[in-house]
Each structure stands twice: as structure tokens, then as C-alpha cells.
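Got a structure here, written out as C-alpha cells. Questions coming.
What you see is the complex with one protein chain gone and the rest in place.
Right after this comes subunit A.
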Amino acid sequence: MPDQLLFGMEVFLNGLMAGVLYALVALGFVLIYKASGIFNYAQGVMALFAALTLVGIMEGQVPFSHLINAIFGTEVHHFGWHLPAVVGIVLTIVVMIGLAWAVNAFIMRHLVNQEPIILFMATIGLAYFMEGLGDLMWGADIKKLDVGLPQGINTAIDEATYDFFGYGFFIDNLDIWATVIAIILVAALMLFSQYTKQGRALRAVADDHQAALSVGISLNFIWVLVWSIAGFVALVAGIMWGAKSGVQFSLSLIALKALPVLMLGGFTSIPGAIVGGLIIGVGEKLFEFAIGPLVGGATENWFAYVLALIFLVFRPQGLFGEKIIERV
């Protein structure tokens, strides 16, 4: 087989894995958008915040230590414990649920019935707030996140492909794990929304707020639930990206990667988020591989957006979005 084709295949597989991670972030967007019509820009920052909190709890950092030191002139840094990953994850989930409650109680409840653009702006404000809060709580330095997932080249695939093609594919163990976990997560979400009482209530709210309210579903509870689930999804995404490239500010920028995924897949469709994520992941990696060197590289920054833009001109509601019906 020609080398270019083999490289291309490797790029394709890696793109697929990256696409799964994009899909994971996009999923959080879709969940909140479906249930409350809020376009939650803060999803990426939630992933950053969750990852920061997880690292902070596991390492036993004192929250706001820099702030406390600056104000009182003390020298506190760590509590001096190291918690196992499982405990850290559980505690972080508790924090994210608390955050979901706070967001609803202090922001979203006051903005019910406002125009979507106002809600969107509120989530951008929330994103800024949480970005500052996360840095203030846990410090802005780059942190290593190790929850015990295997990392590095997968030797089994490397050897198998070497035997078969005469060229070993480089595929990161972490990417494989991320894919598996993402699939499990999506399956769990599907089962949850299909077979549990809360899941049904969630779908009812997504379908029609007022009808759901009239049959006795508590909108407040559902919104807190949805934001909690989105927080959980953000945590998973944060762990994956954090383990890959360290927990740092750039983590919040994955939200920007998820936006074209959403456009492509449609804001209201969970399968759309996944398929969109895969298309974008593969598309941008292959484009960078094939065209990137000709035009100076770093095309990943914009390729996804331009692809989504061109696609939307032909299909304005995205791949799986609900058909937009306009009435006067």
C-alpha cells in the first residue's frame, strides 16, 4: 500500500478519536439546549472548572489559597492529603451538582421568558465568572491530571498494523479509553432518558415546557437535573482532555470546537452531536493532512467552522435538527 494512504488512514483513525471528544462536549450543549432552550456557552469552561476542581481535591489544595495569602499574608497551600481518583470524582460531581443548583437559583430562574440572545449572553457571563473563579480557587498554573487511565502508544495496534501493512499506526491508549467511555456515557444517557421516570420528564420538558408543567413536572427540578448532567458530561470531557494535555486555560476553548459540531449535527439532536463530532474530527484532521501544508498549516482553527457554514447554507437546520418551520 502507498505510504500516503497509510498515513491517511492513521490520520483518519486519530480524527475519529478526536471527534469522539468533540462529540462529548457537544453532548452537554445539546442536553441543556433541548431541555431549556438555553445555548450554554459555558459548557467548555464547565469542563475546565470540573477538571480543576478534580485536580484540586485530589491533590488536597486549599481553595482560594492565593487569595487568602494575598489578603491575610499567610502561607497556606495544601491540606497535605492525596485522595484516590474515585473519591475525587465523586466529590467533584457533588460540586458540579451544587453549581447546577446555584446557576438555576441565581441566574436562570430570573431570566425565564427572556429572549434567547439574553440567555446566551448570560451563559457567556457565567463562563467568564467560572473561568475567574476556577483560577482564583485553584491557581492558574498548568496541572497534571492523572486518574489512572493508561497513556502512550497502544503497542497491540502498533504491532498488529505493522505485521499487516508494514507500518505501525500510532494510536494513543488514552484516545481508545476516551472513545470507550464516551460510548458508555452516551448509552447510559440514552437508557436514562428512555427508561427512567426523570428521563421521561426530561424529554417531556424538552418537548413542550408548558404541557410538561401542566401535568405536574417540576421545571425547577428538571433544570437542575439537566445542568447537573451537563456538569457530569463536562467532568468526563474535562478528565479526558485534561489527561491528554494537562489542565489549563486552553481546556475551556474546546467549547469553541464543539460549536461547529453542533451546527453540523443540529442543536437539538443527540445522534447529531455524535455524528457531527466524528465528521468534524475526521474532516479537520484529513484536511490538515492533505491541504494544510499547502496553505501554511494550522487549518484546524477554522476548517470546522467553514465546513459547518457551507453545510448550513444547504441545510439550515443541521444534519439531524428539527425542521425549522416559520410562521407569521
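Worth pointing out:
One rule holds in what follows: a contact is a pair of C-beta atoms (placed from the backbone, for glycine too) under 8 Å apart; a residue touches a chain by one contact, two chains touch by 3 or more; residues count from 1.
One rule holds in what follows: contacts and distances are computed from a predicted model.
Among the names given as "Putative oligopeptide ABC transport system membrane protein", "Transketolase", "40-residue YVTN family beta-propeller repeat-containing protein" or "Branched-chain amino acid ABC transporter, permease protein", UniProt records the absent chain under the name "Branched-chain amino acid ABC transporter, permease protein".
Shown as candidates are A:Leu5, A:Val76, A:Val94 or A:Ala140; the residue that touches the absent chain is A:Ala140. The hidden chain makes contact, of the residues A:Ala127, A:Met240 or A:Val282, with A:Ala127. Residues of subunit A in contact with the chain left out of this view: 39, 66-67, 70-71, 106-107, 110-111, 114-118, 120-122, 124-133, 135-136, 140, 256, 259-260, 262-263, 267, 295-299, 301-302, 305-306, 308-309, 312-313, 316-318, 324, 326-328.
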